[in-house]
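Quick one: structure below, then a few questions.
Here the complex is missing a single protein chain, while all its other protein chains stay put.
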């Protein structure tokens, strides 16, 4: 049994983590932290949540005695600020923001904020669990991947790793549920605006694009360029990435499905599917569902990847990383079925 | 003043046409036709519609005296059947289905149904209004374009016509509101299934793909191959096509916007926009909104096209074609503002 | 031809009014006014709206020369402030907020803001068009009714006027689309919160309750007490009021439908319907649809009233009142069909 704290428990990812950890058999939630709502109880904050009388505390780096793992479910910039204060914290830090994902230069370009020190950034282990388990077992700082980056990297890594596709022609059309836009109030997420709508945003400027390219390079060994468009959907959860690539091998669709199945054969959270993809096949769960289709006319492949942006795309993967880090069964507390209906 | 009939008034496109024509100043609705609901009145069928006591009639090719234009808002296959019976009908026929869009061979491959005669197919004029006005003024059969085909072709034609892009690398990610799936009952459109969902469908098999390639060839003078994925959205109306292309010219984004604006400068229904695209910018109207963005990192262009699938993608364009065919101002009865909120 | 100005054109009701007036044949939009967005053009504000290059101006009571009618589509409190400045404005003022609806004492109790002068409040004519035409033709200040108040009062007035029901037992369960909550940002209207949700709000405290009771008294001649619950729905538009009453007469359901039809026989915007009510039967139009059912077991009546909160519940009725005030055909510019699909 280990103990944890969640910073940013008032946000969507923090809330999801809270719910997941409360049903986790070997991680005990010790502290719920929120600067904005310190002093409230969890049940005042979330009257619909069945929970104990825990009181939210402000973030204090020197009041974390006995915490084995601290989850930062805070926005980019805020995480960096806390991370700077956590240099002497003896436990593990898992950051769900983008603040540990990119080297300083890239970070400043894409995030427009001051980065953490290069030492910390270099020490941070990228938590795309399926592709980085060994390093994760010893990590002090874990950089939890972005939601789009998780969906796209899991889909593409087997293809770039084995040189199955041309890394110069990767086109991603991705869409996300509204929770991806965060809990902050904005015109974009006002129901009357977002409802019955699809909004394209951060065109050619989404900060997960360099993260994906870096992952394909570090873990897939390939320099790839990725174009990705991101669409905001009028649904609460889910990410779907529809990826078009040019294969180097001319094998059948069945063979592509087999290759993908073999690549992820032993992975508990990755399911290679057939049939027509739908975004809610994983919503409410930590699964990543993958499909691959061959277009006979053009010889292109369409790869589709679907995750719940709050689970495998945020809190679920963070917990999966914690499981790996502390030597627990990787699926502990994470086998919820998709909600679906 | 001319007179018209609508066949298939119980479907979504038929209903939209009915509403548009009722506010049209120079086209009078003479007959509402539906085999399935013949004998009902319009107000029994649509109690919420403010309308006269018109009675639905069954389709009878020899009972169309005095009808100047007949709109077939019927499904593929059904239209073909009616068209065969209309060989001696003296008026104009505007078919909203796919039955006149492709030559026999392609039609059979993509639609899996028996085609109309080659004579009729050859006589049919493709009603992508902005690109075919001259032929439309004399047409006997007008083949109204498919909804995706309209959105994508209007976006791409200026680019292929002027050789601005590489026709071998056109990737379309498109999504449609649920009305695009028709009024028939299916699991896909059951609210509990489609709600909070995005469903990919007809993967590499959508019948609008050959229609787009044919249009780019006939009207844009370029043999292009197009890969298009189609996603069903949990909204009622709208099509968004996010198109990724490789430009031949390396000019600035502003210049691309200018080029597109110039291409459509005099078009009343095509609006070149800036800012972030959203699908509801045209819903409820006959406009097609276009955006173009340059990705500096990859030199690719992203072109976004948005229409209301029921208006510019079906009934609106059909009426626009009728206006052209009968020499009316092309915008007559079609200047509704988008609904938006 | 008369001229008008709209104050508060950045809000939902102001936008709806703008769209309606642009298609109105005898009212010309002269000024669009918004303190918050003064200096912008309409097309910058609403890029999706097909409109001229009109520039938004700040509110200035002494810069309204030549304006025949000024619509205040501003929130309660803001309208009052402007109204105080408009005492010497020679035109007609139609206020869409609650600021002219209640006498000072009641206003302060239910709105918690300083009221306009009693003189102005007494001069203001309540614009429930169907029930107040005569006074409206001479009004200087027109107080446009609240959305819930319109739906409920139109349903109940024939019943209380003729003593058909017991005025002590009127129970209203009402629900509204999200536009009813206004354009301001709030947790309630964040898509992730409101989506897949129904939120009860202002329990026993909705400011339309005293407005309804006052209307039943002034126009129906009956002192009634009304209990009303209000539910916020995850849809954009529409109000449905489901009203349970105890009838004094024991006649058949058909007879109740007949009575209601007779009461509104000559009204162009009120439609007495049969069948199962649905909120979108009027959305996008200025109609008010009414249904009445008799419960044989309990002898109670259920009356259902449906309007579009943005049209008959706000901008549509404001325009209807302007038509009456200036002697135009009451339906001018207001015969849009419901959107429905």
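Note that the chains take the letters A, B and C in the order they are written out, and that residue 1 is the start of every chain.
Throughout what follows, contacts are C-beta pairs under 8 Å (C-beta built on N, C-alpha and C of every residue); 3 or more make two chains touch, one makes a residue touch a chain.
As the structure is a computational prediction, the values presented were derived from the model and not from experiment.
For the options A:143, A:176, A:244 or A:282, the residue in contact with the chain missing from this view is A:282. Contact with the undisplayed chain is limited, among C:183, C:280 or C:325, to C:280.
By the touch definition given at the top, chain A reaches the unshown chain through residues 12, 15-16, 19, 22-23, 46-50, 179, 196, 236-237, 271, 273-275, 278, 280-282, 284-285, 287, 289, 310, 335, 337-341. Against the chain not displayed here, chain C makes contact via residues 169, 171, 173, 175, 192-193, 196-201, 203-204, 225, 227, 229, 231, 233-238, 240, 242, 244, 276-280, 283, 293-298, 300, 302, 304, 341. Think of the hidden chain as still there; on chain B it touches residues 12, 178-179, 183, 185-187, 189-192, 194-196, 234-236.
Everything that follows uses one rule, which is that only the chains that are shown with their structure count from here on.
Chain B maps onto chain C through a rotation of 180°, based on Cα atoms and reported in steps of 5. Between chain A and chain B, two chains of identical sequence, the interface residue sets overlap for the most part, with shared numbers making up over half of the total. One inter-chain figure worth recording: chain B and chain C are separated by 37 Å, centre to centre, where each centre is the mean of the chain's CA atoms. Counting only residues that touch two or more partner chains, chain B has 196, 236-237, 278, 280, 341.
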